[in-house]
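Attaching a single structure in structure tokens format; questions to follow.
One chain of protein is taken out of this complex; the other chains stay put.
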Amino acid sequence: MKRLDLIFSERELDAIIKTLEKANVPGYTVMKHATGRGPERVVTEDMEFTGLGANAHVIVFCEQELIDKMRDNIRDDLSYYGGVAYISEATPL
Amino acid sequence: MKRLDLIFSERELDAIIKTLEKANVPGYTVMKHATGRGPERVVTEDMEFTGLGANAHVIVFCEQELIDKMRDNIRDDLSYYGGVAYISEATPL
Amino acid sequence: MKRLDLIFSERELDAIIKTLEKANVPGYTVMKHATGRGPERVVTEDMEFTGLGANAHVIVFCEQELIDKMRDNIRDDLSYYGGVAYISEATPL
Amino acid sequence: MEINPIVQNVLAPPVLFFLIGAISVLFKSDLEIPAPLPKLFSLYLLLAIGFKGGIEIQKSGFTDQVLPTLSAAILMSLVIPLIGFLILRFKFDVFNSAAIAAAYGSISAVTFISAESFLESQKIAFDGFMVGALALMESPAIIVGLLLVKFAAPKNRPKSRKMHLSAILHESFLNGSVYLLLSSLIVGFLTASSNPSGIVKMEPFTGQLFYGAECFFLLDMGIVAAQRLPRLKNAGSFLIGFAIFMPLFNAFIGVFIARFLSLGPGNALLFVVLCASASYLAVPAAMRMTVPEAKSSYYISTTLGLTFPFNIVLGIPIYMSLVNTIIPLSTL
Amino acid sequence: MEINPIVQNVLAPPVLFFLIGAISVLFKSDLEIPAPLPKLFSLYLLLAIGFKGGIEIQKSGFTDQVLPTLSAAILMSLVIPLIGFLILRFKFDVFNSAAIAAAYGSISAVTFISAESFLESQKIAFDGFMVGALALMESPAIIVGLLLVKFAAPKNRPKSRKMHLSAILHESFLNGSVYLLLSSLIVGFLTASSNPSGIVKMEPFTGQLFYGAECFFLLDMGIVAAQRLPRLKNAGSFLIGFAIFMPLFNAFIGVFIARFLSLGPGNALLFVVLCASASYLAVPAAMRMTVPEAKSSYYISTTLGLTFPFNIVLGIPIYMSLVNTIIPLSTL
Partner (left out) sequence: MEINPIVQNVLAPPVLFFLIGAISVLFKSDLEIPAPLPKLFSLYLLLAIGFKGGIEIQKSGFTDQVLPTLSAAILMSLVIPLIGFLILRFKFDVFNSAAIAAAYGSISAVTFISAESFLESQKIAFDGFMVGALALMESPAIIVGLLLVKFAAPKNRPKSRKMHLSAILHESFLNGSVYLLLSSLIVGFLTASSNPSGIVKMEPFTGQLFYGAECFFLLDMGIVAAQRLPRLKNAGSFLIGFAIFMPLFNAFIGVFIARFLSLGPGNALLFVVLCASASYLAVPAAMRMTVPEAKSSYYISTTLGLTFPFNIVLGIPIYMSLVNTIIPLSTL
């Protein structure tokens, strides 16, 4: 089992969730109001009231094959607006 | 050292924390206001004001043996209300 | 590629971010309003309005060498005020 | 010439803000009221409704209309879940039927205050003790819903989910929103009895601010309802029909009871609205905890996505004309 | 003897709270207004500005000053981005130039209400329909900015980023803050037309509370602006100069147009302030979505870190004396 961590602007959330749903992931968790700095852009929490908004952190536990299926779409989404995606190992309890 | 990720309805938080404390975990971190979709139910952030509430994401860094000790209790808690639990490797800095 | 998870009092955030920036990490993500219990202290969400504040959860995806570079500084920061730091494996999508 | 009461209802700020919220979803605007801000307004409204209601009850005292009306309200919140359950069982299992039925037996405080605003704009009088009816209709519906599960659930329900009476009562009365409403009512009552200057000092917060806060909350409710509506498609046409038919049916029973009780038109409308409205705060919270087998998307999408908007926009003026048609026959 | 109007402006509570926020950052206080509380105040202010503006427009009706003024406002929000773009292109690429220029063509609602407060404290009259100008200047600037990107962007911009007209219009009108302002304006207008009692009931929320909420929000704006200011150093002196020069330049054009339109001093100041202020809500949101190539730290740091504080503290009284100097020549 894999764990996929996606971090990106909240404004891309709908697009990413659509991608996840299309791949039929068993589930996902969304944490909003994340802030941070990437190689290119800066977001800070206290700017959330402005149009920039904050980041979302999405966690997906799923099989490797699902990740392979989604890889291109997610990369597309993230390449447009920025954001990061990392995979790690996870075992169900 | 292991990392245990638990994601479940905020309303189960007290029960889960009781389980963690009973197993004498060295510590835990709770992030509320998480949302997401599981195989069965849907929670969305904007519904938080309703009775449904959001999810909590709990992270525990601890030894494998503690996890083994808690496994059954946590599975019980999660089987009743839903939620997921995953283990991964972690090394202290 | 590694994933570094740091959890500590929000009040140390500036110091930790300074440490990260000095090490030239490619980026980081901050999630505030985390609560939890450590081996020594207790923080609960509903106490956030008091002077104690809540915790921050910082995630950094970076190379092992960067982590080695930051290790001492981070340990210093965390030893003073408390908090935990764990490393795990991560692969870019 | 009179304006159509539906149009007049729609042109009130709370309903307009509700529609603005709903339209923003339709047009895919990124307008958002982030959590936990809606919770702030929902807590505020419950506190203010309870507090003002407690004052009104203390002021009006227990006239001879009060007891029969409150009793009828409790009766309705016991009976409606039973009727709803029987109807829903045609299509759904015991768990879902009980949870949805309980929601319709209980009430929506925001629908109630929208009806009060409607009455004020129409200059129709109503009594403060009706808030008592509001407060008393939440718990019985939850109790009936949970008892239905307790006794009608399949024998193979796991032991761990056995519901003890104490748990049922806990969910029914100590549920956050029920508790806040009831206890604010008591605070209002006590304050009015012993500390009239406290009322004056609370007035700007619980009184003057109320209408605006209601508008702000309804803006969010519009967003939430419009996000929920499409999910009803998955729930099927039976449930969609139920979400419109059941309020109308309950309103119909309600109006005859109001006539029987000789309620004036204002109180009658409020009584009917209590019968017709469905809970999206207390009941879902209780069901989520004690009946995890029931799909929350069923009971939330029907009450929030369809019944609530229907009542707010169309229902209230429809019920008003129902009241005007049926009640005068007996009272004049 | 008269007090210096700059000093007088600074001694008003909103500006004082803004300064308190800024000073707290300077002295490294840990004062913080955690998210999403600033969003609550920003949503509230947009709703209240729109609602009150809608009422005023309905009341004042469409006098013969209204149409020319609104047209001039739209014209300015179309022309300013073009001028800004030409200036910025000396130093920046198409994407950054278009994004920053659009921000300066659009408006800042909080700067506008600060100018209103200033006028009220100086007992200078102004008309409610100026809020209409405020509402109408947001979208055109966004449209121009996006069209500039569409037509001036390098040919090798990836296909996926091709901007269709529908997307441009969507960003311009359905952007959360534009939508809330415009639709609240409509709600205010409709309420004033058909439901005057609704206005009275909204007054404590949208009217009485407004000034205090403005102060609270400005406290946060002071914190945010002071956190942003140091980042401008990285942006270079060209951009720092632009953030001060452009508002003054726009104010200068604005005051001559106001003179041409024979606006009274109150309306003239508001018109000038609209020209001189820059957007940190609607435009950044739109640019972040559609022009990810532009660095958000450029357009946010200039508008929030420098132009906004400049306008709030020094700009408004400066523009007032500009108005007083230039306008009487023609109107007296």
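Going in written order, the chains are labelled A, B, C, D and E, and every chain counts its residues from 1.
The working rule: a contact is a pair of C-beta atoms (placed from the backbone, for glycine too) under 8 Å apart; a residue touches a chain by one contact, two chains touch by 3 or more.
This structure is a prediction, so every number in the text was calculated from the model and none was measured.
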{"item": "Hidden partner chain, touching residue among E:F51, E:F112, E:F129 or E:F216", "value": "E:F216"}
{"item": "Hidden-chain contact residue, picked from the options D:V110, D:L263 or D:A285", "value": "D:A285"}
{"item": "Residues belonging to chain D that touch the chain removed from view", "value": "35-36, 39-40, 43-44, 47, 51, 170, 174-176, 179-180, 183-184, 187, 190-191, 194-195, 197-198, 201-202, 204-206, 208-209, 285"}
{"item": "Interface with the unshown chain - residue positions in chain E", "value": "3, 8, 11-13, 16-17, 20, 23-24, 27-37, 40, 117, 120-121, 204, 208-209, 211-213, 215-216, 219"}
{"item": "Touching residues on chain C - with respect to the absent chain", "value": "9, 11, 33, 40-42, 44-54, 76, 80-82"}
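Going forward, only the chains that are shown with their structure count from here on.
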{"item": "Identity of the chain that, by mean CA position, is farthest from chain B", "value": "E"}
{"item": "Most widely separated chain from chain A, with each centre as the mean of CA atoms", "value": "D"}
{"item": "Whole-Å separation of chain centres (CA-atom averages), chain A against chain E", "value": "33"}
{"item": "Cα-centroid distance, chain B relative to chain C, in whole angstrom", "value": "20"}
{"item": "Centroid distance [mean C-alpha coordinates] between chain D and chain C, Å", "value": "45"}
{"item": "Touching two or more other chains - residues of chain D", "value": "30, 32-36"}
{"item": "Sites on chain C at which at least two other chains make contact", "value": "31-33, 88-89"}
